[in-house]
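Notes follow the structure.
With one protein chain removed, the remaining protein chains of the complex are shown where they sit.
Right, chain A next:
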Amino acid sequence: MNPIILIASKESGELLGSGRGLGWLLALSVILSVLALLLVSNTELSLLDNAQVVYMVMGTITALGGLLALVLGSDAIAGEKERGTLIPLLLTPLTTTQMVLGKMGGQVVAWVLMYALSLPYLWAVGSSGQNLVQAIAYLALFGTPVVLGFGFYAIGLSARFGNVRTALLAALITLMLLASPLLIGPSLRQSTLGKLFDMVNPFSAALNTFDSVVIDSQPFSMQLGRFSVTLIWLALTLWFARRSAQAMEI
């Protein structure tokens, strides 16, 4: 069997077999349930346009996916090191690239599960609108490289720091920085610096695409630039994870 699949199957088994993975899925369900309930029942939020509501849920799912990827990625190598299971792995004929990709395999499973779990919520809030199918497709197309990129990035930090807490802290700071377009006001986003940041930020690329497609009904051909940003993010973080794993100190 391919070593990448072997590592991925171990990662998935560990995630699903332990309370940790199930806890994540439960937490996700609770958050999405509360969000959906607020969007439907809250006086102000229920006045939002249906497309706006779908856009908000898509953004939340992507952010939560990124957060999950950071948590799993931070533990991927540093956690193995702390538990003493890394050295036996490094003493097999496995290459560092195979190990990194195998670890990512576990995260892919987690993201797929999370995506599948979020579909009923998307349907619940978006079934009365016109862009539900696009929302589901674009969440997969743009959310996946952004989320997996966060995973690779956290794996890289995990290998560099060799300590789960430090890696997780650094990864969370990065997530907050990249998610800042959600937090800063429209005037700052319209400044030159804001626009430049928006242009290279994969998280913004995904959110702006969701906005353009779901709210403004733009075609895919107009999203190619943003799609490239997410793919470049994925490639760069994969490169970072590989380099960090190759250079890690035992």
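Everything below uses one rule, namely that a contact is a pair of C-beta atoms (placed from the backbone, for glycine too) under 8 Å apart; a residue touches a chain by one contact, two chains touch by 3 or more; residues count from 1.
Just so it is clear, contacts and distances are computed from a predicted model.
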(request) Would you mind picking the UniProt name of the chain not drawn here, from "Bacitracin ABC transporter, ATP-binding protein, putative", "PqqD family protein", "MEDS domain-containing protein" or "YdbS-like PH domain-containing protein"? (result) "Bacitracin ABC transporter, ATP-binding protein, putative"
(request) Sort through A:Thr92, A:Ser127, A:Ser191 or A:Ser217 and give me the one touching the missing partner chain. (result) A:Thr92
(message) For a quick check of understanding: of A:Pro3, A:Gly129 or A:Gly162, which residue touches the chain that isn't displayed?
(response) A:Pro3
(message) Just checking the interface: what residues of chain A touch the absent partner chain?
(response) 1, 3, 6, 10, 13-14, 17-18, 83-85, 87-95, 249-250
